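The complex appears here without one of its protein chains, the remainder shown in place.
Presenting chain A:
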Amino acid sequence: MRSPSPACPLGALWLAGGSSARWSCAVVLAMMKKHGVPDPRALGALCSPPILETSKRDLLGRVCWPRRGSACLGPSRKAWVQGRLCVPGPQRWNPMGGFCEKLLLSDRWSWSDVSGLQHRPLDGVALPSPHWEWESDWYVDENFGGEPTEKGVGELSTHRGCPGLGVPWAHLAPCAAVPNTSWCLTSACCDGMGIGIFRLAHSLLFSFLPTFPSSSNSFPLEPHRAPTLVFQGWTYAIDFPATYTRDKKWNSCVRRRKWIRYRRYKSRDTWAKIPSKDDPKQLPDPFNDLSVGGWEITEEPSGRLSVWAVSVQGRVWYREDVSHSNPEGSSWSLVDTPGEVVQISCGPHDLLWATLWEGQALVREGIGRNSPTGSCWSIVEPPGPENGIMHVSVGVGVVWAVTKDRKVWFRRGVNSHNPCGTSWIEMVGEMTMVNVGLNDQVWGIGCEDRAVYFRQGVTPSELSGKTWKAIMAARECDRSHSGSSSSLLSAGCFFGDEVKGSGESAPSDTDATSEVERPGPGQHLPVESLDNSRNLKESLASGPVASRTAEGVIENACPTEGGPGLASTPAVLPWTNIDLKEPKKVPSHSAAGFPETTGLSSMGLLPLGLEEPYGAEDHPLWAWVSGGGCAVEACYVPKWFAAQSGLSPSVQTLSLSIMPAQTAAWRKQILQQLTERTKRELENFRHYEQAVEQSVWVKTGTLQWWCDWKPHKWVDVRVALEQFTGHDGARDSILFIYYVVHGEKKYIHVFLNDVTVLVPLLSEGKHSFALYTPERTRQRWPVRLAAATEQDMNDWLALLSLSCCESRKVHGRPSPQAIWSVTCKGDIFVSEPSPDLEAQEHPLPCDQMFWRQMGGHLRVVEANSQGVVWGLGYDHTAWVYTGGYGGGCFQGLASSTSNIYTQSDVKSVYIYENQRWNPVTGYTSRGLPTDRYMWSDATGLQECTKASTKPPSLQWTWVSDWSVDFSVPGGTDQEGWQYASDFPASYHGYKTMKDFVRRRCWARKCKLVTSGPWLEVAPIALRDVSIIPESPGTDRNGSSIALWAVSDKGDVLCRLGVSALNPAGSSWLHVGTDQPFTSVSIGACYQVWAVARDGSAFYRGSVSPSRPAGDCWYHIPSPPKQRLKQVSVGQTSVYALDENGNLWCRQGITPSYPQGSSWEHVSNNVCSVSVGPLDQVWVIADKVQGSRSLSRGTVCHRTGVQPHEPSGQGWDYGIGGGWDHISVRANATRAPRSSSREQEPSAPKEALGPACC
């Protein structure tokens, strides 16, 4: 074995095989971090005691190959790949026996793939390799193009071969969308033991059974009138091959049905041997080098990887079909080269360089979305003729090389358009090899000392970096969670319209928001988020992992047996801990221990009994490093990289910083004693006079104010905040705003106990915030103030916020019943519900609710009344609430001391390139004088060029370059263009004669780093989450809290082990579906409803505490001609929202028929809905008109919701102007007066329990 190639951030670690018994080396497996804080373990490194002061050729010569070289697929994080094979059974109808399996001679196979051309008998479908296993038996797919075939709800097919269907009502995407040659991901989840993740892939193979209609059967022509037919999953057509329909018609002569079987990739956490490419008849040609990359090729299907290998004979091989779902790939294909290649390096984008034996470099040209293997080679000469290139490594836009004299070279001028670059620059230092990791960060092995070096100062603007820095062993683990910029996540969705984004309908320009942001379609989200979101916490949390990793290293350091030995050893690596747990006492430390630190911590803390190959003083000699799994942010280089050897690591500190001081006995004792002291010294003496009278305190400053009169503009104002204490000790404050109008001095004032919310409004230029009172909420016209600097704004915001909280006596952690909401800027707000908020008569108007901000940046927050709160970021990262408060701009008193962590989020900014066709030059960027800007936002009204478009605010920084977005609704051509007859119109992805304009969408990712009371729940990225609401007085008997989620891939997941003490839960349980889902919601009686990508709803049967995942899905048709996008279930009510903003209430729900009977239209103009445990209904309304202006995204409360009238009567408008999401599902409090009345309706609700549970 020679070189482990770069671990790539998708989690697959490949290893070039061909091991030698007489050549020992150790493999350190890479653990990957999504979060930019690499652990030394994240570095794949090869440590070899006896290596190589020899030339590369010598090195090759010394390798002897006792067996045939082979490639191994390393223990990827995506442990399980679940696949599904479908074999449709065709039948032909004949006049005698009806449909039968006897086909015409000319017919297709009675068991075939979807094309009908290939014979696929059920028992002949084999697993592709030993690394796959069947998950279930064959069963018939009973859905056709998203519609159930021929039968009522829930009846199971009894056809042979499909007993005990696990997923009888699973939904399938249209067959055509899943060609039998390709694998497509459908879901990802984690098994019940929390051991790992597996994901679904299915290759649909169809077979056909022909039939002829029998005259005795009459077939209704309308789909809804087929109640008498027994559904068996057949679809009918006139003859093969044709278009199949669900309904048997008079002319249906053949029928077919699809058989499905799940399979999954089982070789997780182990090295899986890739079957050899070699033709047995020829001499073996083992692999010599391997490189994995290509996961960020612009707009390629997500999860695809490029795996390149070089054989000893110098030939280059490309592994076909490697992707997340199929980490093995399918076959090796030879790529011709002009010479004998010795080494290869493949970047995450489209760079691929190789070195030739003669010392030149080869550069692959033409790599792109449509041609991952590229088209041709170019040759790049080495820096000097006498010293050829020995080793080359490429990143996104950089090429580093090492020549035979060990000098390091940086290639100038490399980019997508010019992959060859322009010239070599010599770098200081001598290395045996260099490796470019994520974010173009560079790692190397020093020539002299064989230490691992990290290139410091590599930033997007200075790709060559500054200096080499030897890496120390981990001293402590940085807790910052700065996300990896390698994550390809697009922006989150304003109004949860993932379905829209991925669907067929092309919204017109006017649908788009005026922001340059645009909802990112779910489909093109990268798979990697699933895997690489394993974050630092886990590794921190898994002390044993660290030591066992080290164990693995040491075992491997002994001469290994070769491939099989490799395959078995890493299997002990526990990649299992995907959960948030209290950290163990053992700090994680690097396997890459260096002498300066080994004596202090690393080696000293290894479990006893391990055979150590080196003494503590021994200096490990490194031979290979791969930083491909180690995301280092240019500006957030982890501390341990630069750790001084003199500073000793502190186990105590580590555990202290992680373990909140709250849990310590000494702290509890102090709090208790303070309380006792206060009681002792104050209780009987409250009538005593206070020594110090409270006085007024004033803070003044200069701000700008968005004036109330027209023309509205920013005017300079003096601002004074006057705080005073009332007789009861309560504080109140008044904010005075002094302004001058027409030479006259005037002021307005706001009582801070009247303020309902303070919203930061960060934009490119202004550091401003809005201040709402109930009156101004009704007017849709807040007081807007802007500060000169961000610091100034934060100071004011924090002070005003604190004053508001003081005057309302709100501080500390929000109550478990709190109502959470999120603005479209990702700011999080929380409100304490007063008991009369949900009163039957005279409920508290919701414009009087007081909202305070929580630190962090999220797209969705969901809560339940036991204090379990989950959030989802724009990059689909899942976060759990830690119980802290503050963070972000709230420092000091407004923030809790502990439980505040760094949080990051990534979203995309979109601009459009517009062109008009003219007869002379074709499409040009010169439009008509009346045309829109040639570079614009989605509406075309704002000019947005690549250069001028800035991140949404100063808090955001660019983390990628502009790239064409191919996944826009309506489709694009190969260059990303969409065509239309004129602006603005609906666009389509192909050119017709009538099209005179075209546009294409460019996306650029930006990233925010902030802080807040949130911890990441790795590793699965989520699109939706729902926590079971607790009705008042329910006793769950200690059973865990049900939490359902939909992953960003559309898989439905169920979280196990969630409790008030462990809100993050322990592991994911996958719930099978036949198509991607978009939304899920669980009601108080364990009614789980979900919405699939095709817009229909599903009800999950038999969900109960003992059966958390339920048993089967029941299909619920969507309202006529509408595609649903969100569902929310309260205690009994079920509300759903469609893509056109219509809100629907499910009617006819009874305990015995929890699916209900029909949808009743409740309202339009709705963006998002949340139904709570009192069946209260809250929405975010699209547009609400106030007396002063219009606001988009307004919190609204449904009034008049009664048990017998669950759809309510009207809306009460609350805070608005950019609100995006609300969760009232934690609020189960109701004024006691009316709650007694509420007992009655809750009685039948209880009765619902047995039926659903």
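Please note the rule applied: a residue touches a chain if its C-beta (ideal position, glycine included) is under 8 Å from a C-beta of that chain, and two chains touch if they have at least 3 such contacts; residues count from 1.
Everything that follows uses one rule, which is that contacts and distances are computed from a predicted model.
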Chain not displayed: protein name in its UniProt record ("Molybdopterin synthase catalytic subunit", "Small ribosomal subunit protein mS33", "Autophagy protein 5" or "Tubulin delta chain"): "Autophagy protein 5"
Candidate in contact with the missing chain, chosen from A:T467, A:T678, A:T702 or A:Q1185: A:T678
Residue among A:T422, A:Q669 or A:T702 that touches the chain left out of view: A:Q669
Residue among A:A691, A:V920 or A:A947 that touches the chain left out of view: A:A691
Touch residues of chain A, complete complex, unshown partner: 639, 648-653, 656, 661-662, 664-667, 669-671, 673-678, 680-682, 684-685, 688-692, 694-695, 697, 799, 802, 806, 811-813, 883-885, 891-893, 896-898
